[in-house]
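Handing you a structure now.
A single protein chain has been omitted from the complex, and every remaining protein chain is retained in its original position.
Now for chain A:
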Amino acid sequence: MKQKIRDILGKHGGLPVPVETLADDADLYAAGLSSFASVQVMLGIEEAFDVEFPDNLLNRKSFQSVDAITRAVSSLVGNAEAAE
């Protein structure tokens, strides 16, 4: 999951540095993630994992780092599986 998230970040994050150079807990905003790009990343993730972010996850914190995004997506994928 982390790799897939990293790929999406690389494609839509508009970061001035390669994603590989960022640690899982590195602050993506400090690395240059803009609010515009963070929405593009969210859209990419919704499409790739077939999930929808509820409003309580649509804040800066959920997209602060690769780890944070992974936690957010896991909670959604987990919910989807539990519902099946």
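In this text, contacts are C-beta pairs under 8 Å (C-beta built on N, C-alpha and C of every residue); 3 or more make two chains touch, one makes a residue touch a chain; residues count from 1.
Following the convention adopted for this analysis, contacts and distances are computed from a predicted model.
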When one chain of this assembly is omitted, its UniProt record names it as which of these: "4Fe-4S dicluster domain-containing protein", "Arginine ABC transporter ATP-binding protein", "NADP oxidoreductase" or "Acyl-CoA/acyl-ACP dehydrogenase"?
"Acyl-CoA/acyl-ACP dehydrogenase"
Determine which one of A:A31, A:A48 or A:V77 touches the chain that has been left out.
A:A31
Please identify, in ascending order, the residues of chain A that touch the omitted chain?
15-16, 29-36, 39, 42-43, 46, 53, 55-56, 58-61
